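Every protein chain except one is present and positioned as in the full complex.
Moving on, here comes subunit A:
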């Protein structure tokens, strides 16, 4: 897995428009997940919240919320004692706080299910799920919800994950 981070101006609308419709993605494509929030900060979300990609594709998170900072952080014991909810053998990532218009990229090569969260907003249900290739599981029920010594995942976050079945079927799952 390759990770890169840089500050940049907001990218053009073409790529964003391309993500606005469900579609299958292909190896080599860069796909984007937007971090968003409403004006008073009462609602925050990833868009899309569920995504199916092929091994070797790169995900880029872009903070499009002008009034808040966000993170893209893998569920992994190395990240604040969170439970392991990425494939064994895959490297965890943590973008750290991204200011408005900053972005962070990760290339995922190991097949499986990757769950991630936003550090200051996990308790508000700001989480997402990426399925890479064939996940080897049809349900997320077997995934741990608490790491030894860590806090359990908040219910609001657990309820927010789209199902693996829906992601496999739709390719892109937008927040409701």
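Here is the rule we use: contacts are C-beta pairs under 8 Å (C-beta built on N, C-alpha and C of every residue); 3 or more make two chains touch, one makes a residue touch a chain; residues count from 1.
Basically, contacts and distances are computed from a predicted model.
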Per UniProt, the name of the complex member that is left out, chosen from "TTHB210-like domain-containing protein", "Aspartate carbamoyltransferase", "ABC transporter" or "Substrate-binding domain-containing protein": "TTHB210-like domain-containing protein"
Contacting the left-out chain in the complete assembly, out of A:51, A:90, A:124 or A:153: A:124
Sole residue of A:37, A:83 or A:135 that reaches the chain not shown, by the stated touch rule: A:37
Residues of subunit A in contact with the chain not shown: 37, 39-44, 66-69, 96-97, 99-100, 119-121, 123-124, 126
